[in-house]
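Only one protein chain is missing from this complex, and each of the others stays in its spot.
Naming follows writing order (A, B, C and D), and every chain is counted from residue 1.
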Amino acid sequence: MVPITLYLSLAAILFCVGLYGVLTRRHLVIVLASVELMLNAVNINLVAFSSIGPYADITGQVFTLFIISVAAAEVAVGLAILIALYRNRESIDVIKHDLLRW
Amino acid sequence: MSAYNANWSLMTPEIVLGILALVIFTIDFMTGVKGKKPFLGRMSIIALLVTAVLVYINRGAGTIADIFIVDHFSTMFKIILLVGVAIVIAISMHYLDKNDDVYQGEFYSLMLFAALGAMLMVSSADLITLYIGLELLSISSYCLAGFKKHNRKSTEGAIKYVVLGGTASAFILYGMSFLYGLTGTTSIIDISQVISSLYVDYPFIVVMSILFMLAGFGFKISIVPFHMWAPDVYEGSPTPVTAFLSVVSKIAGFAIVLRVFFTTFLGSEGVLYDEWTWIIAIIATVTMIVGNLIALTQKNIKRLMAYSGVAQAGYLLVPIAAIFIPSYSIGVIIFYSIVYVFMTLGAFAIITLVTEDSGRDDFSSFSGLYKRSPYMAIAMSVFLLGLAGLPLTAGFVGKAWIFISAAQAGMLWLAGVMFVTSVISFYYYFGVIKQMFMNEPNPNDVELKAPLSISVVVTIALAVTIILGVLPGLMIDWIAYIQW
Amino acid sequence: MIPNLLSWLIFLPLAGALLILTVPKENKNVIRSIAIGTSGVTLIVSLILWGAFDRAFSGLQFYQAAPWIDLGLVRLNYEIGIDGLSLPLIILTTIVTTLSLFASLNISERVKEFYIWTLVLLTGMLGVFVAQDLFLFFLFFELTLIPMFFIIGIWGGKEKTYAAFKFLVYTGLGSAIMFLSFLGMYYYAFQATGLQMLGGSGFSIPILTQIFAEPAFAEVLTTGVRGALFLGLFVAFAIKLPVFPFHTWLPNAHVEAPTAASMILAGVLLKMGGYGLIRIGVGILPDQASRFALLIAILGVINIIYGALLALVQTDLKRLVAFSSISHMGIVLLGIASFTASGMQGAIFQLVSHGFISALLFFMVGAIYERTKTRTISELGGLSKSVPVLAGFTLAAAMASVGLPGLSGFVSELLAFIGIFGADASILPAAKTLGVIAGIGIILTAAYLLWAMQRTTFGQLDDKYKELSDARPLEYVPMIGLLGFSILIGVYPNILSDVINITVIDILSRIGG
Amino acid sequence: MIQNAWLIPVFPLIAFIILLFFGRFLKEKASYVGITALALSFILSVIVLIERIGGETYSFVIEWLTFGESTITMGYEVTPLNAMMLIVVTVVSLLVHVFSKEYMREDARIHVFYSYLGLFSFSMLGLVLAPNILQLFIFWELVGLCSFLLVGFWYFKPEAAAAAKKAFLTTRIGDVGLLIGLVLLFNATGSFDYADIFAAVQAGLVNDTMITIIAICIFLGAVGKSAQFPLHVWLPDAMEGPTPVSALIHAATMVAAGVYLVGVMYPLFLASSTAMTVVAYTGAITAIFAATIALVNTDIKRILAYSTISQLGFMMLALGTGGYVAGLFHLMTHAFFKALLFLGAGSVIYAVHHRQDIREMGGLWKRMKLTSITFLIGALAIAGIFPLAGFWSKEGVLAAAWEGGDIFLFTIAVITAFMTAFYMFRLFFTAFTGTFRGDHEPHENTKLMTIPLAVLAFLAIVAGFVNTPLGFVLEDFLTQGLNVGYQAHGELWLAILSLAVAIGGIALAWAMYYKGAIAKDAFSSKLPAVHKLLLNKYYMDELYAKVFVQPTVAIGKFLWDIDRNIVDGIVNLVGRSSKITGRTFAKRHDGQLQTYGLVTIIGGLAIIALAFVLRGYFG
Partner (left out) sequence: MNPQMIFFLVLAVLAIACAVLVLQLKRISHRVVSMAFCFFAIAGLYFLLGAEFIGIIQIIVYAGAVTILFIFGMMMTEHRNITFSAHPRKLHRVLSFVGVGTLLGFMLYGILNMDLPQNGSPRVYEEGTAHEIGLVLYGHYVIAVIGMAFLLTAALIGAIVIARKEAK
């Protein structure tokens, strides 16, 4: 008997941890991983609602499924770009990539 | 209700475009990895135009299982987007001609996939489809932005785009998750029916999810403070992709903002409406001010267009904030979108031509353009004048309509901000014009010959800009009376 | 009578511009001929209007209205017409533009563009004076910005870029405020009439005039609202006119612009401000205009004195003339502020008369500059000796500007003074004091112009200016033309006043009611 | 013919137009055009005068300007006063035209000179013929313009250019007063027409204060034009113009226009005793003020100029004390003898190769007989020696001053009369007697120059007879149908006093400058401060420069700084600050992906915070 608010809170915390990671980590791979954490937080939300929410139905899980797939695709593209970037710049330090500015 | 016995013919254009995109991709496969393939571009344009025609033929009203809507709104936006993508591809043909290191077939395919995503977005009446459409568009855009993979700027722009775009998606989803959780449905229409009572029960959460979604959508349409990515990505991307981002992404984004906010968040009897119009108004204000002020300081034409695009997004927010009659605001936005698409793409066609010729993105590559190619310089001026909102261009009428709609809603102060910032924008738009007309060409710049594709694009855009500027009735009489 | 005469008037120049577009740019003389021909035809059309104008009818004449854009809730109309206020300014526009084209014959670079822009500018200016729909008015008002920007920016002097941008952004801001006021008018009229604009045309000047005059709508159109709208309009037009402290774009623009553009700028473009103030500010919101009469009058006096004092210390001849424009526009404000028939008429007279005179002055300065390559007063001197004709016309122009009787400037000053001294104390308190101060301005005007003449046309001739060539035959056209019209109005002002009078009476009748 | 009086000014106008366009080709022959035109005008004027004396009258108006319900008309009418003035103007002008043919012979721009003269004659005659005060004002300004042009005729001389400007500007100050006056008058009476105005004043439609203000404003115009104190400073400088011009404009006609103006508006002045007092006192002060300066000046033309100022003051004094006829009578006689003196001076100057300092002349009597005789006649006339014209008119002025009852004014008038006689003969004795002190031997001039002198001398002798105790012809003529109050006539003691004063002045001059009985510096050495003060014209020019000109320029410079730095500075600051703001915003785009995220988050938080705080979702 876990109240849904706990799931939601957990999701919120994970979301914010992910966000914090995006904002502060310097390794680009970790930054991408943080994005995944955020998406996972959303998934927790959806699944929690889908299963013990006020209007529990399967849609939330379907949504989650889509999000997982998209996230995977996004990671693939993200890493591809990351690799291309690394080839060009020899660095995966976020801070180094400030060619485009002002 | 069920998807099984739905009228699938409503999806004809999407299906056709999807198939054509795959066909084009397959043809590309079969014609070798590298090499110039201009026919692919032509085919893509034809595919898009055919789809646009199909969209028009297929107009009317209907839904598939409450998740896919075909109505005037989606028809209109789809046509705008498809034509926009077609023009972008026409511009790309020249760009790809000049850049051998870019894979041609993939480029066009991704454009078509993005267009498909945009179409899906515009038509969707369900958060899931909407999300899928959005991501299809976004992921294609990420790839396109990084398509010049040996270019340091291009990849840097792309990685910024991916990371921030992914985060923005997470925000949208997080907002959506609450909407779903509290209503048990992902259908926009169903949500809209309960949102008012939901708001009474959980005001905090509802407003928070609205704001989260606004943040995510705001990222797509690049409004302040969610615009930070835009200049970098615009600058880094291959120029046609910049055009694509500033037009197709943005207009598609506006379409879903309209769809979501005007369908879902209006609430019955506009209960919810008060909760976000003023936020939009504030965002619009900040967007117009920041966009235009930063643009004042730019020396790079693509960056300039990015900030100008931010400002333009601010203008487009004004009718959303100033709702007098929702369908009226939609008309205003659609008209301005049409105008914006043609003016911006016309400008980008010339920017592509000029920057590819000189290899530089800064203003000075436009120096003395009038002497090198008078037609292009004049056309560019018309587009810039249109973006600045000066008379005898469609931009003037579009802006004027926004002003009038703001006035009707009594939001004169917003119109005021918009107008004053527009005047500020004169400064940088005319700065480019000054480069073209009042400066001498760079010593090694010779007469500029425009390829056919660019000429055609520019001419079409020019014609639309001027015709809609002088006789806007052609369009407006029709738009203003549609019940969206 | 030719149908749609006014539309012909507006769009003829545009057609001319398109025609020029088709001519190769090497055929400079063909281009020049087309330009002058087009504006000549426009001039003829305007003279036909002058002839056919019914001087006893106070409403709009040659009226033409057609729906243009239907925005669902509001219709923007192509609504044009003229009355005694527009007609003199139309004539002024066509004359000054045509003559300025003669003045621009010495432009040899990028001839084609120059004439295209000038003709577009002509369309814009004429449009402003005939538009009877606020939106259309705004459109033409904005339209004039673009050609002027190009003309200053391409053919201007040393600091042309700065001047062009300043002109563009500053007066653009003026238009912004103006259009906001228009929107405000529309909005409140829209509210007042219960969201049902008469005939759906919410920007029509005649309709708005009716709505704002309707006492039944006073609940929505409160004094505060009207006052704010009027002040908005006033500031907007004050920028164009220009009124202190919004005048600083003018010296830059005037000084840097090429001669022909300076002529048009001072001769016509400034007039749009005065015209707008009377047509829209006073015409639609007469009660507010009279409420703020004192403000307008004080600004008018400040303009007169300030402009004159600044002109007095200028070292650049062209800048001096520019400041004299500022000073003279004060008379317009003063005339309007008096709210008497003579004052109002004086204001209109001043618009027209200053149009001719300042154009002539700028032409003369340009002609002198072309020959001596300097506009610094201290470097000139004794030009009467080397270029007697030019010097003579310069002197005549200066005299006209001083307000010498027999020339048009005098009539407008006289009328404005009759107005200001006869102003109703309930509308304009302290009118006589203001009038006397303005009188000091007249003395100052004489002072700076004569001083300038003393140092340029009179005095010792520098050796390097000994061999200057005097006026070319084609230069006589603008000189004689502008001076001639100034004399014509000065000698027989009735030629103008019988057109203006009935409209002025009509406008003033709104204040009493 | 009287209905064709409009032709009188038109002839010179035609001459002007002809010369304007074809003068270049005519060169010296230009003078014939001018002379012919003036001759025609003169003949016509004589006819008009005769017809007017015969009682014919005519007026004609057309609508000129309409505003509201008001209409301003223009036209012409012939009144006794302007009939007289027509003669005065045409005669002097004609003679000056003739004189100039020789005097200006060597000037390359003689055609320009004649065209200006034509324009001037037109304007002056138009002024005279005006049936309303606005029309008068219009021509009033035009004569001012001509004065400007002619004073600055030798524009390449910096002094001439400066003098021209000064003349125009100074009179302009008065003109603004006049303009305001007539505008007030219009607003008070609804018309510019003399008849309507006087009718309205008589009917008491205008309150007394207003009448006084209007009258003083109008008088201000006269002060400027007639070079009355304190606006007299321009007239001496105006002597930089060619001498015939000085004779015509700055002695006989234009400067008298101020007096004429007061004469024309006399009923208005009569309605305000304050205004009359102002006129009288201004006249008196001017008269003595200018006379004192003339005592010490050594420039032949300037002495005459100050004399003119002084005499104009006399006329004003007369008008101000009720001597309507006396003032105008003196105007007429003065026109003749002052024109004579100026032309005489011109003849002298021409003969001595454009030297003007009387100390460099001397002994001209023997060398230039005719000029000297006519000059002497003029000097006697102005001094007021019986029976020359000046005697009769000056006696009238003194009578008016006496009758006015203000003994102070009368005293001033008498003292001025004495001074007049003294300085005129100081001039005469210094320049015409003794030994020649110049370097070029002078000779008598040709007939073209001397005949006008002779004619004017004749007029200076006889002109006074039109208004003598034997028959006040002029008075009867001028006062026809006009209510200008009682006209004083001098008694015998006044005539004797006047004569005595004149002779006394001449005698003193004789003693000092001919005989040498009294040392030339007898007075100046005793009162060096006064002498210096007089030599420097009471420091009026310096005073004006310090009090008006320099401060105005300083204010202008100050405002120009303000305009550039503050008014325009704010504009530029707004522009610059928006760029700076833009740059500040742009700095956030530092290329750091994470900064972008942070800015977005903080911006979003700000919106959330705003939304939630404003909407009150907490609690």
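Brief remarks on what is shown
The definition used in the following text is that a contact is a pair of C-beta atoms (placed from the backbone, for glycine too) under 8 Å apart; a residue touches a chain by one contact, two chains touch by 3 or more.
The model shown is predicted, which means the values in this text are computed figures rather than measured ones.
The shown chains contacted by the absent chain are A, B, D, with contact judged over the whole complex.
Of the options B:F68, B:Y95, B:W276 or B:F419, the residue whose C-beta touches the omitted chain is B:F68.
Listed residues B:L110, B:I283 or B:M418: the one in touch with the omitted chain is B:L110. Against the chain not shown here, chain A presents residues 1-10, 12-21, 23-30, 32-34, 36-37, 40, 43-44, 47-48, 50-54, 56-59, 61-62, 64-66, 68-77, 79-84, 86-87, 91-93, 95. On the side of chain B, the interface with the absent chain consists of residues 2-4, 11, 18, 21-22, 25, 64-65, 67-68, 101, 103, 106, 109-110, 113-114, 116-117, 120, 126, 128-129, 132-133, 135-136, 139-140, 142-144, 146-147, 149-150, 158, 201-202, 204-205, 208, using the contact rule stated above. In the full complex, chain D contacts the hidden chain through residues 592, 594-595, 598, 601-602, 604-605, 608, 612, 618.
Rule of thumb we're sticking to: only the chains that are shown with their structure count from here on.
Note on interfaces A-B and B-D: more C-beta pairs are in contact across A-B. Between chain B and chain D, the centres computed from C-alpha atoms are 77 Å apart.
Centroids built from CA atoms put chain D at 36 Å from chain C. In chain B, the positions touching at least two other chains are 159-160, 163, 167, 231-232, 297, 424. Shared interface positions of chain C, defined as residues touching 2 or more other chains, are 169. Within the complex formed with chain B, the residues of chain A that make contact are 11, 15, 18-19, 22, 28, 31-32, 35, 38-39, 41-42, 45-46, 48-49, 53-57, 59-60, 62-63, 66-67, 70, 73-74, 77-78, 80-82, 84-85, 87-89, 97, 99-102. Across the complex, chain D meets chain B through its residues 578-579, 581-583, 585-586, 588-589, 591, 593, 595-597, 599-600, 602-604, 606-608, 610-612, 615, 617.
Contacts from chain B toward chain D in the complex involve residues 159-160, 163-164, 167, 203-204, 207-208, 211, 215, 219, 224-226, 228-229, 231-232, 275, 279, 282-283, 290, 292-298, 424.
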